[in-house]
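One chain of protein is taken out of this complex; the other chains stay put.
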Amino acid sequence: MSKTDFLNVIPLFMLTSSAILIMFSISVKRNHKLIYIITAASFVADFFYLVMYHPKVKWVIEPLFIFDGFGVFNMGLILLTALAVTMISYAYFEQREERKEEYYILLILATLGAAVLVISKHFVSLFLGLEILSVSLYAMIAYLRRRERSDEAGIKYLIMAAFSSAFILFGMALVYAVTGAMEFSGIAKFLSTAPQMPLLLLTGFGMMIVGVGFKLSLVPFHMWAADVYEGAPAPVTAFIATVSKGGMMALLVRFFNLVDGYRYTSLVVIFTVIAIASMLVGNLLALRQRNVKRILAYSSIAHIGYLLVAFLAGGAMGIEAVSFYLVAYFITTVGAFGILATLSDRDRDAEQMEDYQGLLWRRPLTAAILSAMLLSLAGIPLTAGFVGKFYLVAAGVNNHQWLLVSMLALNSAIGLYYYIRIIAVMFERHEGEEEPADMLHPSVYIVSGVTMAVLVALLLWVGVYPEWMMDVIKTYVNS
Amino acid sequence: MEALLWLIPALPLAGAVILIVTAGKLSRNLSALVGAGSVGLAALITLIIGFGFIADPAHTFHQTLWTWINVDGFKPTFAFHLDALSMVFIFVITFVGFLIHLYSIEFMHDDEGFSRFFAYLNLFVCSMLILVLADNLVLMYLGWEGVGLCSYLLIGFWYQEEKNGYAARKAFIITRVGDTAMAIGLFMLFQHFGTLNIQNILTQAPQTWTIGSETATAIALLLLGGAVGKSAQLPLQTWLPDAMAGPSPVSALIHAATMVTAGVYLIARTHVIFELAPVAQQWVGIIGAVTLLIAGFSALTQFDLKRVLAYSTISQIGYMFLALGVGAWSSAIFHFMIHAFFKALLFLGAGAVILVLHHEHDMFKMGGLKNRLPVIYWTFLIGSASLAALPFVTAGFYSKDQILWLAWAGEKGNLWFFLAALIGAFVTSIYTFRMVFLTFFGEEKTHVGHHAGKLITIPLIVLAVLSLVGGFIELPHTLGHVELFSGFVKPVLPAVEMRPGAESGEWIIQLTAATLCLAGIYVAYYFYMKRPDLRRELKSSMIVTNRFWFSGWGFDALYDTLFVKPFVYLSTRNKDDAVDRIYEGIVSGLNRVHNVFAQTQNGVMRWYIMGIVIGAIFVLSIGLILT
Amino acid sequence: MILIWFIIILMGGGILAWIAEQWQAGLSRWVSLAATLINFVLATVLWIQSPGQVTVAGSSWISTFTAQWIPSFGVSFNLALDGLSLLLLLLTFFLGLLAVLTSWNEIQYRCGFYYFNLLWVLAGITGVFLTMDLFLFYFFWEVMLIPMYFLIGIWGHENKTYAAYKFFIFTQASGLLMLLAILGLYFIHGSNTGNYTFSYFDLLGTALTLEASRLLMLGFLAAFIVKLPVVPFHTWLPDAHSQAPTAGSLILAGLLLKTGAYGLIRFVVPLFPHSAAEIAPWAMLFGVIGILYGAVLAFSQTDFKRLVAYTSVSHMGFVMLGVFAFNALAWQGVVMQMITHGVSTGALFILAGTLYERIHTRDILRMGGFWAKMPYMAVIALIFAMASLGLPGLGNFVAEFLTLIGSWHASRVLTVLAAIGLVGATAYSLRIMQKIFYGGIAETHGLTDLSRREKLIFLPMVIVIIWLGVFPQPVIDTAKQTLTGVLEQAHVRNASPPATEKPILSAKGGIHE
């Protein structure tokens, strides 16, 4: 391992070591605040290291990792998102009875897994990243073990994730068996020489799609999403919805582009059908749902469906659109779950529609932020979600994917209904008593509040002046 | 003098605006002063202009105020054009209007809407003046609709009675049907001439079209549509009898003297087009002939004093249309003027009767008023005589006689027109004197309240005088041969062409008409004075016909079934908008799909795993199929 | 530069109003009043200074403003004002002013937020009328919906939530189609010329194949005819109008519908002259269907505001008819219709609002005989009912007459049918008068005639509607250059119809190739 190699993988080491540091710290003394600060600091430091020392040229650590603009961008995105999740976690866990500290270890490890995913160029690193992410998530989902639903969600996710991992692994084995390579570039080389795709290879890809589809909660592998979102603690849900899916999406984009899957009608058709099904089923499932977490789960199914439109468009613009949309989607989702976490009390998460009734009049700022997030999810101008969706549609139109694009438009219209419904509930006249005083010291909420404020500012900034974000994406992704 | 022209409509308008803005805060006397005074001033200016005009009737006055609209060659202006034809009209409008205003001061004295009434009335006079003075058809249309509005407002003047509102609405909507036809006519005219200036059209039309041109016919028929609506001619005549819900001065001014003759004005004004479209012109005659008969017979059966007069008005305008139909333009206008005098007189008289009888409209409950109300009786009698065309002494005789003669002898006349007019004349004198006998003769059935004052009697007397002497400005060949009137309007309205070989024999027709008039009076006398029992017998033997005539030949019921009911049915059935069902269907469809999908999220893990497996099978099979 | 101020004043005023209400109750309405008044005065001054012909040499633009926004997409913050936009701006600020005044006492709940939304709707509408960048146009198009949604959803009547959803989803869904069309146009223009831009002026000359032009035009059309609305896409309107607070209905009917009409004139015809001409007979047919259908349905409504809403459907049919008649007469009629309908229907909605304040119902069957108690209101109602039925001397007549006389050149049958709509208009307008003001008095409790503030609202409306009725020439002159310019362009471009064999896009291409 050369020095440059080492300098490149330092972000991964930093995450690992901070996890270990926290373990030590716990063994000395359990201090929620301290550990929380360590976690946040490690994410910040990691991010800054990444930004400062991002290799100007592509750097490959054979055979596992590749540090290119796309990878660095996604890793940065994942780190920032994890940071935001950490921020909203503090207040959320402060009022729980369980031991809070180990949660941060898991959070860091899960982030590590996702970070490995986005820079991997080999089946082994893919598998490792995926499993580090998944195993940490099992525990995180079931972290609040007093809650029955938490356990149920944990076990469901565990069995099904393992089940889908088996699919991915078997698929990888088949691919390996046919191509003799576990490196993406090797597979690509094999494909570029092969006259057509061998059946066994196709089967392998198909099985990998099943696994990937599960992680991305694409229809028909989506059914876990709602239950897990509902059962998991709100910050964890935010994490699953963003980091876990984003990492997988980045990997998919990288792999598909490298092997140039666009050449194969069968793959494109499969993804097209999955995309359309995801949009439709996701939106329709959310339509009359009254549990906000489940709504967000279903809506995330649909959103990944939207993402696939740009993914299928491919090309530089497609990748840019995917990246931009991920940014917008991350901001929005973390924001929404952040609000949800802030509103949750000791016993349960604020997930029923009733919890939001008249929120605007009780807690105007909170409601305003949540409205902004929901409007962004709905793709209304002035928000990042609008520009993101615009980008997706632009990529699709640019590539003449009229079917997908029109499905996107149709589904956006359906989607409006349930986002607006939450907003409408918040705007209902509230005749009840005033909000009970917070059980915790208000200063606890400052961090969450600031995070929310930053997120909403970003949301509007990117929505009103997207040029900056687009520049960033272009410089990274196209490098 | 030309410069004063704008004042004629502007003065009543100013009066109306003052009265509207003050909204009843002025005292009654002040309101009356503004209302009647402004029309009086307008009449005065008309007189001044008239004197200047009469010196040389061939001269026309023209005044442009401002350009109304100017788009792409479409350039109607606010401009007035005064020629002999409009002179006659503004004379009648301002003078009769002024008299009726005077009358109204007393008639409406106790009404709480006193100033509102004068506001409307002034607005009406203004609109009517604009109608007849307009130099282009768009401005004329403004006046045309304006009078419609005022008619609506005045019919429904007593808004507390719901049915008055309905009557007003009926009048407005039915005339609007005609107006719409007219508007379409205007579109066609504009398309062909690139202008809607009346004089330009009239000069260009003969150069553009040959006689019998289809376009000319279509346009003429569309204009006729407007005319029949406004003038309550077949088939749009049904609104006028109901319009009697308005106060009597309104009936006199709007629904007898002026507005309802706007159709006559329109056709006379655009006579060039009608001459180019003989078919359309013939239809004018046919409509006139049929209407005058139908309305005449209906008038025979009415018991409401004002409804008799209403049907009579329809019938008399039928005469005018008949005259227009045979090309006797000046006769139609002459009859319009005389009719304005005597019909206004009759309505005002009827109003006075109704007023003193505490709003009793039923003639059968009147009677014996001859001695109680001598002034009203005599003036009413003169008006009736004029209406029935009592030979030689009344103006009505001369104006109607001319129409009868030309219906026969005019180039476009024929036997049928003539017969219709003749029978109509006979019927007219029957219903007229039936009305007179029932109202003023016999025994007194209702107590007479207060007596009419000067403001009521003076207009009556003036109009009575005019109804008598008005005819002497135009006498037939056989009787003195005076052609003051037709000479006056000749620059605008050409004389009628005579049918070859029909020059003689005018006296025979006059004699027949005179005889029929007298016979009619005798019939009325016989049935209503001498042998009332016979009348009842007749009535019971003709009960169906009677009812049919009474209802105005069933037109109301017919339109009700044909148009009103289907429209209302359609509208109310679809009140909730069937189109919305489509969207509701979409929504409920989506909800149903949602429910189906939600069933799949049943919480059972094995089921979810099944989903993944199905997905895997699907992915693999698509892959296999497509390779 | 003044153009951007129009928007800034409204948006800033909105925020200020929200804040001001925290300081002192009732302050927000003064702030809003000031903001709308300043804009109105500014626009009026602009109008007086630049009547019709006087413009930048050779072009019809009175004032422009450009700034960079998203250069990598070719999006710029491009505002421009010509006669047409100027007129609509005047209308916007005029009605905005009245909207503030009507809300004065009606809105007691969360005033600050209310005026914020009100001003932001106006800002969005102003943006729509000014922007000359298609991305920005779509942006403003959506921006005006959200506050409107809140206005309906929070301060509306009993069924407000449903109405708000319906309004929002209809307009959004159709807007998305427009977005697709905008993007399609963008990429076609980009791949043809290499210049990827959303600028209206650049996109104007885009060479399109027949099929592409048809599809893209339909996308634009979808948004505009839903907004206009054209039957059968109108069903959001009666609900939204009847449930919105008075000012909301006023703005919906007076301004939001006009954005649809504006879009037709500004975008559909200039961008796709050929396809617009192709679809014209159908569009006119739908216009006429709207006229008749709206009139029939208006007649049977018992909810006053719903009734007026259906009259809007009917009146907007004339816009559809006129726009696709493709001649200056009809177009001037359309512009007049946009303005006069805004005023007259707005007045009827305000009237409904004032009645509602007094008797707390919109059911006209429960009204009657109000003339005696409220003569001023009766006169006002009469004037606007007459305007609604197209009485000459009031603005609507000029609009409808011009439209019809213009459409006569294009289609006689349809014009005749549309003219029949005038009879329908008579029926429903008079029904308003009949049910509310005629007959015996149903209820006397709380009936007071118009207050001074209400008179202050109605007086300018009456003046405007009469002024437009007897001397509409200033308006016509102002709009003239824009309209004739667009029409000439359309005719010139239609003289050489697009090639049919060329594919929609020359090759699979995009920004980056």
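A few notes on this one:
First chain written, first letter: the chains are A, B and C, and each begins at residue 1.
Quick note on the criterion: contacts are C-beta pairs under 8 Å (C-beta built on N, C-alpha and C of every residue); 3 or more make two chains touch, one makes a residue touch a chain.
Convention: contacts and distances are computed from a predicted model.
Going by its UniProt record, the hidden chain of the complex is named "NADH-quinone oxidoreductase subunit K" among "ABC transporter domain-containing protein", "Ribose transport system permease protein", "NADH-quinone oxidoreductase subunit K" or "phosphoenolpyruvate--glycerone phosphotransferase". Shown chains touched by the hidden chain across the complete assembly: A, B.
Touch with the chain that is not drawn comes from one residue among A:D46, A:D68, A:E101 or A:E152, which is A:E152.
Among A:V85, A:L117 or A:M182, only A:M182 touches the chain left out of the display.
Screening A:V135, A:V269, A:M353 or A:V447 against the full complex identifies A:V135 as the residue touching the chain left out.
Listed by residue number, the positions of subunit A touching the unshown chain are 123-124, 127-128, 131, 135, 138-139, 142, 145, 148-149, 151-156, 158-159, 162-163, 165-166, 169-170, 172-174, 176-177, 180, 182, 200, 226-227, 230-231, 289, 291, 294.
Remark: the residues of subunit B touching the chain excluded from display are 598, 601-606, 609-610, 613.
Throughout what follows, only the chains that are shown with their structure count from here on.
Chain contact topology: the protein chains form a complete graph, every chain touching every other one. When chain centres are taken as C-alpha averages, the shortest distance to the whole-protein C-alpha average belongs to C.
Farthest from subunit B, judged by the mean position of CA atoms in each chain, is A. Averaged Cα coordinates give subunit B a centre that lies 38 Å from the centre of subunit C. Per-chain CA centroids place subunit A at a distance of 78 Å from subunit B. Taking the mean of the C-alpha atoms as each chain's centre, subunit A and subunit C sit 42 Å apart.
Multi-chain contact residues of subunit B (touching two or more other chains): none found. Interface residues of subunit B, counted against subunit C in their complex, comprise 20, 23-24, 66-72, 74, 78, 116, 138, 141-142, 144-146, 149, 152-153, 156, 159-162, 164-166, 168-169, 172-173, 176-177, 179-180, 183-184, 186-188, 190-191, 567-568, 570-572, 574-575, 577, 579-580, 582-583. Those residues of subunit C lying in contact with subunit A across their complex are 69-73, 109-110, 135, 138-139, 142-143, 145-146, 149-150, 153-154, 161, 164-165, 168-169, 172-173, 176-177, 179-180, 183-184, 186-187, 504-505, 508-512. The part of subunit A that touches subunit C in the complex is made up of residues 315-317, 361, 375, 380-382, 386, 390, 393-395, 397-400, 405-406, 409-410, 412-413, 416-417, 420-421, 424, 427-429, 465-467, 470-471, 474.
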